[in-house]
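All protein chains but one are shown at their positions in the complex.
This part shows subunit A:
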Amino acid sequence: MKETLTIKSQIKDNETTERISGSEAVIKCLLAEDVDILYGYPGGAIMPVYDELYKYQDKIHHVLARHEQGATHAAQGFARISGRVGVCIATSGPGATNLITGIADAQIDSTPMVCITGQVGSHLLGSDAFQETDIIGISTPVTKWNYQITKASEIPEIMAKAFYIAKSGRPGPVLVDITKDAQFEEFDFTYKKCTKVRSYKAVPETDSSMVKKAAELINAAKKPMIVWGQGVILGGAEKELKAVIEKAGIPSAWTILGASAIPTAHPLNIGMVGMHGNYAPNKLTNECDVLIAIGMRFDDRVTGNLETYAKQAKVIHFEIDPAEIDKNVKTDVAVLGDSKESLTQLLPLLNKNKHSEWHQEFKDLYAIEYDEVIKNDLHPTKEGLTMGEVLKEINKQTDGEAAIVTDVGQHQMIACRYAEFKNTRSNITSGGLGTMGFGLPAAIGAKMATPEREVISISGDGGYQMTIQELGTIFQQKAAVKVVVLNNDFLGMVRQWQQLFFDKRYASTEMINPNFVAIAEGYYIKARKVTKREELADAVKEMIESKEAYFLEVCVEKEDNVFPMIPTGACVSDIRLK
């Protein structure tokens, strides 16, 4: 096959050429794409680009992470809260391989990200040179697109495509690998934004006849239920979704990545679906007559056993990615396209409705969940602190305005269950990959993208220690991230499974933890530890009032479990309350 790229793309013309090096061209491309911040870590094969970053530091801010994985999660946090493309940069070999977890996370959670890696000189490719690794081969299955640049002249076109592909359609990560000689090489630079790639259809057209069919099903439904996902947030369709929900009076639930698109307090918001979601929407998934999925992909953590999932219901799927249609759940009506566009078309076709009796069924089941689970989580009578009451206190003191960035485990489920969101893009978490260590660096990226927002990172004692070194980034960048660790001295979620499904054989889930306060203080971050209920409100207050970064460790009950729960592979309606 030919060595040079031949993707045909249409480009806007605004040409002026200047003779510059490949590495300077990289910076100019970033500036042309409105990038003013990127996250990374230097090394041999990317040094020419770092040299240019030094020269352009007044225009573009490089955030030195403490590990390349941290850089990727920071770029993800940046992208998730702002909707912009997150950018990270690393050297070849180990620098590049350290990006992989974050790239895989961005791929499965559809996060727009461009990763730039240095590569050994093109004459050394394939020779097992120092710090050579086949990052194109390694990253292929976890990127939306990737490309290796071996000539400086390829840089503008490839960078333009990288940004276009990362952010258009269903977003995702793109990796651009640049050999060192291409970084040094001089060429005539000119930049044209990419607006089209001929082999790639970013957004399929919405077929109005399908929208009509969907509307007919919804209008005829007696017990309709909506489950929305991140597609609503990615499409910027929050308002359109709210209008649809309110006009048709449909009880609506969300997947973990859909959280915050509609305020928690909205009367028709019936909570989260999935393994640790709310009782009512899970149970009634198997009672509804029309299930309307919007920008979600029927992940197995949402559906449980597919053989018993919503079999009674007609399924409508609003989706941007044709490969998701019928992938897990067979649909009756598939409406392809961008969520904003398709919901806009749907709205005028819907009849006004109330579905009060059906809505009441959700409220009744909520009451059961409240008595059995929520009451004890939020208003515990036992001595030990619960994760739920920490969330309740945070809700109260931030008035639901904060962005909550979580890690992975019990605290994540508790945070998503109990956080009260008022604004969209307020829940940032690793959903599809479940990457421990995501939370802290993602919170840094989120805070740097939106300094005006309160950003609270909530982690468990396990995941926190997977990227704890990023406290150094917080300190160096003076990023006013609020860092909460809910410490149960266990890898809590795994311990819960061991308790429930492995007869309490706690194999390697107990953690002997360090002095977390001392570690934070070692990074010159204000820190406090809470062990008693009486101290909680005051500590949260101190944290929220802090203008700088703040670390708060809350020692919670060691062996609390998260309920409700759908055991793996069980039927959604067999959700357990204890």
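List of remarks:
Convention: a residue touches a chain if its C-beta (ideal position, glycine included) is under 8 Å from a C-beta of that chain, and two chains touch if they have at least 3 such contacts; residues count from 1.
Here is the rule we use: contacts and distances are computed from a predicted model.
For the omitted chain of this complex, the UniProt record lists the protein as "Acetolactate synthase small subunit", which is one of "ATP-binding protein", "Rieske iron-sulfur protein", "ABC transporter permease subunit" or "Acetolactate synthase small subunit".
Within the full complex, the residue among A:Ser199, A:Ser356, A:Thr381 or A:Ser508 touching the omitted chain is A:Ser199. Only one residue in the set A:Ala65, A:Ile100 or A:Ile165 touches the chain that does not appear here, and it is A:Ile165.
When the full complex is taken into account, the listed residue touching the unshown chain is A:Lys327, out of A:Arg84, A:Lys327 or A:Lys422. Those residues of subunit A that touch the chain absent from the view are 1-3, 5-8, 136-137, 140-141, 144-148, 165, 196-200, 321-323, 325-327.
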